[in-house]
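As you look at this complex, bear in mind that one protein chain is not there, while each of the others sits in place.
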């Protein structure tokens, strides 16, 4: 990804000293305690990498962080304010890339991306940002193509484009590299680096072997053993 | 928030247009169900005229029910519902927007087709206006109640049958007053009381249904 393709991104995100933290979190799924006693802290410009075996609750933690579900115990705070107290503000500052890519096959690539940007209240430069986002993940040639013709990897890239199409300080990414080729993976790394340089926070579910060395790691297998 | 709601309605309408077959299917079902009755009860014009209102209403109600299961299902399965919930619109507003789009794409074609079917079912032309008015006032209530049901069965096994079990009993009041409105105009009685009842049901549904559907969506996402 070239530097010019990120021109539309703000140099600095609004809250340069943000702290996102969880204390004593417990999660229950289907009557089963998935994890408990989990705590973390991430500050602006940092990345937190979640690793652990299948079913250890990484995706569940991401949903807790997004405010989609509530923890059975403990609390999540943004700058010391509980995220449940102002969920609208919390939703406004985050992007979630889950396992499903939320792409409508009947809409074109542009329309898919444009809908989410407009839904999140994109400003006047929305179309420029969308074009930049598509360029960043090498989808600009496919902009007018209905999404049903995209390959699995292209769909994944399209959903990652949402990160760049509207600004958000907190990125929650669930195995973002799944289905990406080397070039797209590099683009993602560049986007993450730029996001962190601008004061963004990223929480990423990854396999243990391919996390960036400077990121902080939360190992779920260790949490479970300790909890 | 209004822009966000507009965006949802716009997207759903565009999707319905692109996949035009889906809303067309409901109309085709509606026509077929109505056409079956002259064979079932015999083609005598006076018999048909007597049951026309009921047949039209029941067929319209079942046709609207057919497409309800997909109302939230597609967004639930492809992860869009998570992202919608993470946007600026609260869940009741999301539910209301999607229900509005559903009404525009399925019930409006049904209402348009109803006079034609009334003609072949031998409903007296004097009753046409009250039939259309009753459908205009009644079908939004059906969509609203159905929206609650569709949100409740998200992720359930055999959601379609379950949806019918949940929703059809709650459709009975609309059916009663909808048919009564047409029947009253057929025998020259005042239609307004029944239309007012339909309007009252619509108001109650407008106030309560989006909240209930929003609460059901919240449970589905958790």
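Per-chain numbering from 1; labels A and B assigned in written order.
We take it that a residue touches a chain if its C-beta (ideal position, glycine included) is under 8 Å from a C-beta of that chain, and two chains touch if they have at least 3 such contacts.
Here, contacts and distances are computed from a predicted model.
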From "NADH-quinone oxidoreductase subunit J", "Ferredoxin", "Heme exporter protein C" or "Branched-chain amino acid transport system permease protein", the hidden chain's UniProt protein name: "Heme exporter protein C"
Which residue of B:126, B:165, B:189 or B:203 touches the chain not shown here: B:165
Per the touch definition above, residue among B:5, B:26, B:152 or B:191 touching the missing chain: B:152
Contact with the hidden chain (one of B:13, B:49, B:120 or B:215): B:215
Touch list for subunit A against the chain that is not drawn: 29-32, 55
Interface residues of subunit B (partner: the chain not displayed): 148, 152-153, 155-159, 162, 165-166, 168-170, 172, 204, 208, 212, 215-216, 219-220, 222
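Operating definition for what follows: only the chains that are shown with their structure count from here on.
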Distance between chain centroids, defined by C-alpha means - subunit A, subunit B (Å): 38
List of subunit A residues in touch with subunit B within their complex: 63, 66-70, 88, 91-92, 94, 96, 98-104, 106-107, 111, 115-116, 118-121
Subunit B to subunit A touching residues, read off their complex: 3-4, 7-8, 11, 14-15, 18-19, 77-80, 82-90, 221-222
